[in-house]
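Step one of this worksheet: look at the structure below.
Missing here is one protein chain; the remaining ones are kept as they sit in the complex.
The first chain written gets the first letter, and so on, giving A and B; residue counts start at 1 in each chain.
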């Protein structure tokens, strides 16, 4: 049991080391804006990205991959078909998968799609508070991709959503809130510059998918991923205080962040 | 009236401050090459990007957005349908929108598309001289995305195009030429490194769309956008003299450029 703040840190250190030893293959069906950033973030942290995102290939690949990310940022028709195929392959093979319901709430295609994908049993659902409230049916969504509410405001909805879907729900914000419907972990790390670059949240979804390869405790592996990513963001922000340099430094920090950094910086509750 | 060099600088300073206070939501339907750069440029300058680019969502979103960019760089079928939908939504709601007719002239799909979109009443048309000449029917287009003629060579065609469409026309080049068919503004800022990175012009189109949220004087807001962007490019070029570093420094400079920088560097005529 690694779900208390006291046990989570050693768990996360092991998970990060395991991830680098295994270099898990992570399939991503993600939006056009962040696809490059996401692949580079996975490579930097030590995983192996594979953006296999066409319907005819997605199912077979998902069945063989270590993890899968389904991100709804720019859900064109071919991507939507690929998402359904990939989720079917993941379900058949037991591949853990992460749903990132970008900007759901009022936009018609992605909101319907998010509902259907939630019913297919994601392993983890990651979003900002507006997105999680919308997926849980408790809010009307934000005005796009930026969070208009802090993560704590969605903690109740997140727990309800987790209980209903069986997924771990991770709400991103200044304090990240993670829950499986029973236990809740709060991670106080991170940096506001993550909201000044595109893909700051989307790349985290992919890294959560990578960490699922390291253990079957989904809440704990999600927490390990969020901790690794937000600590890397803190390190990056110390090196570069503007968004252009920060994006570069974040990749660098993801490639070097280690257990000592987690131990020195983790603030969990 | 802010259309003379003397009045434009204070107007631009106010517009930049207003943009940051408002963080306008800018919908972009843009090409796959620059979509990440464009989102990051909008975030850096202080706007909120939303790449809502599928036909089923584009119209509704455009009606609610503060501004819209339609960029023809990689005009796949789904994007083309989304562009028509978004322009309809923008027209219905009065959302200002920018047309960037990338590489029009000889290529069949985008040239026809640019003609149709021009007839739909863009607020601003931004391109290099070859593109503006082609859209105006006065040239045969360049050999792709790079300008083969300087902006001044298109100033007459730009004025004609502006008078015909009612749009402000912004011609990018070493000296940028902006006109609404009556008044013309020339902005002598910028740096050649903008032509050594992909998206140097495309991101400007998005930033022009963001500035439209700050005032209804379209020529003046376009000039404020071009001035902000080209001054940021100058600042970036002083920090990094090669294209990789320049692209990073440009995002940094967009996040920090302020009224004092504009005042210190603006060269308008």
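Note that a contact is a pair of C-beta atoms (placed from the backbone, for glycine too) under 8 Å apart; a residue touches a chain by one contact, two chains touch by 3 or more.
Because the structure is a prediction, the values reported are computed rather than measured.
The hidden chain makes contact, of the residues A:18, A:78, A:152 or A:234, with A:78.
From the set B:74, B:184 or B:256, the residue in touch with the chain omitted from the display is B:74, counting the whole complex.
Residue A:251 is the one among A:17, A:120, A:163 or A:251 that touches the chain not shown. Contact with the undisplayed chain is limited, among B:136, B:248 or B:262, to B:248. Residues of chain B that touch the chain left out of view are 31-34, 36-37, 73-77, 103, 106-110, 143-146, 196-199, 242-245, 247-248. In the full complex, chain A makes contact with the omitted chain through residues 25, 32, 35-36, 39-40, 43-44, 48-54, 56-57, 60-61, 64, 78, 247-252, 255-256.
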